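With one protein chain removed, the remaining protein chains of the complex are shown where they sit.
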Amino acid sequence: MELSSFLSMRHEILLLAITLLVLIGEIFIPENKKHSIVHMAIFLFGIHTITGFLPTVETSLFGGMFRTNGMIHFFKNVLNIGVFILLLQSADWLQEKVMVQNKGTEFFILLFSSLLGMYFMISSGDFLMFYLGLELSTLPVAALAAYETTNRKSSEAGIKLILSSALASGVSLFGISMLYATSGSIYFNDIIEMITSTDLTILGMILFFAGLAFKISLVPFHFWTADVYEGAPISIASYLSVISKGAAVFILMILLFTVMKPLMHVWENMIYVIAVLTMFIGNLFALRQQNMKRFLAFSSIAQAGFILLGLIAGNQLGTATIVYFVLIYIFSNLAAFGVVQAISLQTGKENIKDYEGLYRTNPNLSLVMMLALFSLAGIPPVAGFFGKFFLFTAAASEGYYLLVFLAVVNVTISLYYYLIVVRAMFLRKSDNPIPFFKNKVYMRLGLLITVIGILVLGLYSPLYDYIYNLSGIFN
Amino acid sequence: MGSEAIIVFLIAGIVLVAGANFLSNLISHKSDNPQKREPYESGMTTIGPTWVQFKVGYYLFAILFLIFDVEVAFLIPWAVVFKDFGAIAFIEVLIFLVILGLGLMYAWKKGALKWE
Amino acid sequence: MIRALSITRSIHDWLYSSMSENMAYFIEMVLIAIVYLAIFAVAGLFLVLIERRVAAWFQLRIGPNRVGFQGLLQTMADALKLLSKELTGTEKADKFLYNLAPYFVIITALMALAVIPFTQDFQAFDINIGILFLIAISSIGVIGILLGGWSSNNKFALIGAMRSGVQTISYELSIGLSLLTMILITGSLQLSEIVEVQKSGWLIVQGHIPAIIAFMIYMIAGTAETNRAPFDMAEAESELGAGFHTEYSGMKFAYFFLAEFINMFIIAAIATTVFFGAWLSPFGITESIPILGVFWFLAKAMVLVFLMMWFRWTFPRLRVDQLLTLEWKYLLPLNLMNIVIMALIVWLNLTIQF
Amino acid sequence: MDILTLFIIVPILTILALVFTKGLKQARIVSLIGSLVQFGMAINLVFAYFKERAVNSDIMVFTKDVVWFKEFNIHYNIGVDGISVALLLLTAIVVLAGVFISWKMNDLPKEFFVSLIVLSIGVYGFFISLDLFTMFVFFEIAVIPMYLLIGIWGTGPKEYSAMKLTLMLMGASAVLLVGILGIYFNSNADGGALTFNILEISKVSIPIEAQKLFFPLTFIGFAVIGALFPFHTWSPDGHASAPTAVSMLHAGVLMKLGGYGVFRVAMFLLPEGAMHWSWFFIILATIGVIYGAFAAIKQTDLKYINAYSSVSHLGMVLFALLMLNKTSWNGAILQSLSHGFMTALFFALIGMIYERTHTRDVTELGGLLKVIPFISAIYVIAGLASLGLPGFSGFVAEMNIFVGAFEHEDMFYRVATIISVSAIVVTAVYILRVVGIMLMGPVKNNAFLTLEKVTWYEKLGIMLLLIPIVGMGVAPLWLSDMILESLHPFIQGVL
């Protein structure tokens, strides 16, 4: 192995360097200048995001444990963009609420560690790296969920997240051990050759699936989602719902499409059932929510169900569309969470009822929210429509018309509750509306990027071409 | 001697303790009174529950130990094969230790090592 | 297997020739267990005596000298006394755990003894992860102490146990890391191989500066690990009655006492093995007679044991915060740096070898 | 920029301009200019179409084809034939009239006009699309602004109506989506590539089984917005709650998407499916026609009366389309146009009456002819057009429909036709009843005596709608020609 081959790990190395820099900053910067760390971290991460777009080559390091190619590289960039927006949106919260308690840097350290874990997870070439990445991406988030140490809900969120994640990863590990027993290797490349459709393999795969299903919060591993989203700080909820979910979907896709291809006849049925359950349960529970964060939690469960439609296709169309959809989903959901964050930061209000009459006091925020919700619901011409349409097309391309039909029924259900929020903001008038306020620069920039993303990503087709061409690697 | 030694010593230990206990029970003089069954507390009766909440410092150090002990677990295999690998192993472990050291410094800075 | 001693060889042969294989095997095992139990008991009793004599010597008095020659049977008598005492226990104790605790401490001490290479082939259990095994076993001992302290349902005991816990786990790091430093030179965890490596010079010489640092750290940490003064917060008699074993009496108390002394010996023995060439004689003067290795081994170990006793009667007891500061703020960073230095030395081949 | 894409671009520019306006005056001026330009373009398109048609005998003219998502073979593919041109003209006129009618929209004017124009983008885009995907996109774009328009500026149970309308239409589009995907994945039946292009798919013979499966999905998907019984319930509620201009656009234009979509997609691409299923949907359409008419009699709210009459009239459109007959198709298209103008006019008038009297209940009104003669007179005219009096557009359309329908020899079709024809009588009943109660007789309420005069912008709006009604009635041939010509490919493809 040459040192130059570390260049293809530059995402990881750079991010690690940034994390360490922030840590060093925390140790050595005097107390009264701590707030500069926020600016420093955002600036450094911005640079990291930009350098991520430099081209890369397909490589495999550490004897196949770590691998990267155009698609993985692209997906890391997608995650980077998401995290960058997230940082912009949380900057105000950090500076106003957290830095005063002298613990803002942990946010960055933990968040970056978690992102690093995701890098490793999606770059993994064997189950060991995968497992380490999975855990590294989950554990810091659990710490972050329990971040507001004086808030009981936050601690509850943390404990729920970590216990359920531990259970899921334990079950997953048990499954991996079965796969290891049957194939004699933990390397994906060896497993592809060795794997056959035996009972033990299938059981192993199903158990293994639990770990990722937990991260994507698929039914029946979704129980933690709403509680954690509600209790955790909004930034973390949005991180969980967007970045964490996206990375997990991506690696699940890689594993299903490459390693477990021989078991396709099994996981197709499994995903079929789970997709239907996830969509229905997510949507039906979302109907009755009063709290914005819980609402978005269930909505994100339902969205995960839609993503499975691309997964079940199992072809290049599916691969490309999932990535495309996740990219769009990142922008849409971040926009929604960004608005919730802004309002919660200024007024502390988080219920849908509090949003009544928002348009008349804060038109811009409510427009952003509306766009985000429409994108989540899949209304043209915003990007979400294209993502959903292509997902349905991908599923239909393998003949799953009934599934597509159920999915579109769910789109209609979901539209109902998205419109409830729109109704509160636009249609209702309130005696006690959220007063007008002006966001700080970072938040406005964060929201602006998401809005541009929502409006442009769908209509701009070369992006899809690009993803499609990259995704040939996995099929 | 193979791995069964561990069983042998386990049994030997149990036999030792159980045997001595048995012997002691056999030959010791026995008397019973309520005071004898009280916990020893400088002659006073115990006030309140004994199994009380402990200060969090103990847990904190337990957690720190957990982290650093695991790190030892990683260093041991490294140390065993270090001679065969040389430069690469050295650099890698240097990175590892630097991060670990930073972690320690962080804990230090945050007052986790302070016993109050 | 105790193979070097010709007497054991002949016993072995006799056993296998006179009865069925399984039977012979079984009896052999029993014999080994008996031998080690004997070593265990004798060493424990002897060390207690030494401790008392050394204490007396430091305090310019005579110490036990009535029972037997120079008081040699004093501890024997003490043990008999303890054996004949009633095994009491408090009403409120968690009986099961309370009775379980002594097993933990004794078994771990005994198991640790199993891997000590007294001389060539005089080692019951020459496992290829010897050092790791030792570290692992020694951390189980603390569970016994915690169990004992907790289950007694006595505040002194509980405080003692908690202190012991935090102290033991803290210093265990240093023990592990300082041994790790030496493993860098040996490249093996197997104790017999570690001894083998030292035929070209004791490790403390081979590794020179970092090895000496590691040795010093090891001795400090080892003393703390055994809860001995000046690190005896767990049983600080002036504050806590008797610490974690306040509620134990008679033989049950004796187990803790015994285990503590055996642990001291084990710490010394490990130091002997890893730093001072175990049973190897200086400059190989008695290489041809392996049985003399036992003598060398015990001699070195006793010097180290004496060192630890010296500590006890020299230094005042630390406070808990001082204890933890010492470990976490001085020993641990020093240890980490020491590892890097040692790695550098090994990598650049700067070790001193004869 | 080609002549059709401008239909999308101009509204977008109008919206962008609207974003920077402040207050009602600026907003309405900007939107007036925008819709005037649009109107001019529509007129121009008609002439351009005739000119082009003279030299070009393609099915579609002014086509433009830009690859959009090449993996799915999605194109931005536009073009028009006579039917689309007529409907575009209808849209332009109704939107312009709508702007006039909303001249005094005081509450959030900017947002109102933006939503209105977004709605029109959807409709324009739908009529010019030749690609199923873009058609679907524009279809959905047209639906969503309705929610805000009704929800914010509506009256009565507006939230309920808006939600019901949106959900039913989106549910329909969900069904439609499956249908479209089904068509898409069967579009390579003859060995070509998968495509969304309507013209290309029409050349492919999709397997019969697939046609039978996907025709009902596609048909229902479109027909819900065309108020097919029993999926019509969103329509009366929506109409009743919507503000005037929205009702106009809704009934006048939006509901035409249904008929157009059924015709252009469901029947054109899945002819065998249409044959197979026509009996079933004819029953539904017939029930719709009759039910709408009778329900209108029962209503006292002016808007509900009109809404149910729309259900009836549009049921007739679907009925005519399902007759699979050239004449009745011609009638269906004419009926669409006629109903578009007429019902828009009705709603405009109802809006004016409501603005003045603050009630829409027929029983509370009376003698309006005396106090607001202009509005009342126009109302009578519109009513006469609605019940199909010769000389107005309704007559031409219904004539064609029933003549075409009677050409069927099958007993079933004839029975259905006879039942449908009887709806005309019922229509006359409810129209004349309203005219009688509301316009004639004594003035019921003294407050009515001081009603405001009709303003110039209201007059303009009304005239804009009235002229085509009369025009179509008096001189239907040019329009009829234009439509008949465009029906040829359908006749070849379907019959």
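Things worth noting here:
Just so it is clear, A, B, C and D label the chains in written order, and each chain counts residues from 1 on its own.
The rule is short, and it goes like this: contacts are C-beta pairs under 8 Å (C-beta built on N, C-alpha and C of every residue); 3 or more make two chains touch, one makes a residue touch a chain.
Criterion: contacts and distances are computed from a predicted model.
According to UniProt, the chain absent from the figure is "NADH-quinone oxidoreductase subunit K", selected among "Membrane bound protein complex subunit mbxF", "phosphoenolpyruvate--glycerone phosphotransferase", "NADH-quinone oxidoreductase subunit K" or "4Fe-4S binding domain-containing protein".
Considering the intact complex, the chain excluded from display touches A, B. Set against the missing chain, the residues A:66, A:127 or A:214 yield one that touches it, A:127. If you put the hidden chain back, the residue from A:170, A:399 or A:472 that touches it is A:170.
Residue B:73 is the one among B:23, B:73 or B:88 that touches the chain not shown. By the touch criterion stated above, the residues of chain B touching the omitted chain are 3, 56, 59-60, 62-63, 66-67, 69-70, 73-74, 77.
Taking the complete complex into account, residues 127-128, 131-132, 135, 139, 142-143, 146, 149-150, 152-153, 155-160, 162-163, 166-167, 170-171, 173-174, 176-178, 180-181, 184-186, 226-227, 230-231, 285, 288, 294 of chain A touch the chain not shown.
Here is the rule we go by: only the chains that are shown with their structure count from here on.
Measuring from the averaged C-alpha position of chain B to that of chain C gives a distance of 15 Å. Centre to centre, using the average C-alpha position, chain A and chain B are separated by 40 Å. Touching chain B in their complex are the following residues of chain C: 1, 29, 32-33, 36-37, 40, 82-93, 102-103, 106-107, 110-111, 113-114, 124-127, 131-132, 135, 150, 152-156, 158, 162, 165-166, 169-170, 172-173, 176-177, 180, 183-184, 187-189, 241, 246-247, 250-252, 254-255, 320-321, 324-325, 328-329, 332-333, 336, 339-340, 343-344, 346-347. The touching residues of chain B, counted against chain C in their complex, run 1, 3-6, 8-17, 20-21, 23-25, 27-31, 36-42, 46, 50-52, 54, 57-58, 61-62, 64-65, 68-69, 72, 75-76, 79-84, 86-87, 90, 93-94, 97, 100-101, 104, 108, 113-116. Taken together, the chain A residues at the contact with chain B in this complex read 20, 23-24, 26-27.
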